[in-house]
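Complex shown without one protein chain; remaining protein chains in place.
And then chain A:
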Amino acid sequence: MSEAEFDFAVFGATPLAHLLAGLLATAHGRKVMLVGEGQAGYRLIRGIDLSVAPMTRPESWAMLGHSVPEAARLISRIAGRSGLSRVDPIFFAEGQQDSEALSHMRHMALGFGIAAEPAAPSLLGEGRAGLVLRDAMRINRPALEHGLDRWLEQGSVLRLVPQSVSIGLDGPARVVADGVTYLARQAILADDEALMTWLPLKQWPTLLRRTGFASILTTPTRPLAASVMLELNSGVFLTQQAEGGIAGFGPGDLAHFSAHLQALLGRDRQVEQAGQTSFHGLMTLDGAPTFGRVAGVGADVVAGLGCAGAFVAPALARWLASAASPSEAAWFGGRLINRSGKAAPVGDYAPGLARLSA
C-alpha cells in the first residue's frame, strides 16, 4: 500500500464541489483529489444552480454580482453552450412576513442591476405575491457534468471511489481506494451529503441543522408560469423539465411534500408521480451560508449556499487558496462555521426555514 499526498481532498457531488476541486487545481496550482460523482444524468434533482438567489443582504448580492460573470465564463468553457441556459425564475410567497422578504429581495436585485418585476397575480393564484427575475442563468447539470469529467482530468484532479475515509479533527483526510491510501493536508466538505457522511460527529457545528427533504418528478403537464419557481414559505423549488414533467424539491417528508406539491400545482392538473425520493440536507440556523474550518481547526465546510452555490465557486476557491480579495475575505470571514452571530449578525432569509422552525 503506497501513500500519495495532496493539498486538498474535496468531498461532494454537486457542481460547486467539482468546480471548486477543479479551480483549486487549475487556477491555484494545488494538488487535489475529489471524492463524489455527479449523478444528474440519472437521479432525480436535489438542487438547482441559479445566478440569483433569495437573499436580502447587500454584501451577498455584491459577492454574487462579482462572481457570476467569472463563473459563467468558466462553465461555458467547460461545458460549451449547453452548460448554461437563460431563465426568468419566479420567487413567490404567501402571507405578510414572507411577502415582505420577497419585497426586500426585489429591491436588492434592482439595486444590483437585475431586472426584477412583480409577477402578475394571475400567474400565481390568489393571495400570493411574486417576483420575476429576468435573464438569470441556470446551470444544466447533466451537460456540465459531462464537461467536468474532461476538465478535471486536464487539471490532474484525482477522482476516487473510496473504500474508507477518515477525516482528522485538525482537518487532514485519509482516503483508501483500490487498496491505495491517499492523504490530503486539508479536507473540504463541499456539499450537504459529504458533510453529513464524513464530518466527525464530535465536531458537528451547532449552526447546522439536519433536515428532511423530498424530490418528486411528475408526468408531463401544461407549462408552469416560469421554468423555475420558488415558494419562499416552504422552500419548494419547481422546475419545468424539457420533456414537460415538473420536478419539485424542498423540505419535508415525502408524503407531506407530495400533498403540498399537488396543492401548488392545482387540483385540476392530472399528473402522476414519475419519480420520488427523500433525502437529508442541511440548513443553517440563521439562514446565511457558512464556510471555514469546523471548531476553527478541522475540515473546511461549505453549507447553506442554496441555489447560488456553484456561481460562488471561483471566489470560494480563491478564499480557500488564500488568494481572496479584501471584500471576498470579509464576506467569507463573516460567515465562518463557528460564528456566534451576536457580534456581527449575518443572518439571511432562508426559504422554508421559518416553517421548519415553527
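Please note the rule applied: contacts are C-beta pairs under 8 Å (C-beta built on N, C-alpha and C of every residue); 3 or more make two chains touch, one makes a residue touch a chain; residues count from 1.
The definition used in the following text is that contacts and distances are computed from a predicted model.
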| item | value |
| --- | --- |
| Missing subunit (named according to UniProt) among the choices "FAD-dependent oxidoreductase", "Thiol-disulfide isomerase/thioredoxin", "Sugar ABC transporter permease" or "GTP-binding protein" | "FAD-dependent oxidoreductase" |
| Hidden-chain contact residue, picked from the options A:D98, A:D192, A:D300 or A:E328 | A:D98 |
| Touching residue (missing chain; options A:R106, A:R138, A:R293 or A:R335) | A:R106 |
| Touching the absent chain when the full complex is considered, from A:D7, A:E59 or A:D149 | A:E59 |
| Hidden partner interface residues of chain A, rising order | 37, 39-45, 56-59, 61-62, 94-101, 103-108, 111-112, 142, 215, 217-220, 233-234, 241-245, 255-256, 258-260, 262-263, 270, 272-277, 286-287, 344-349, 354-355, 358 |
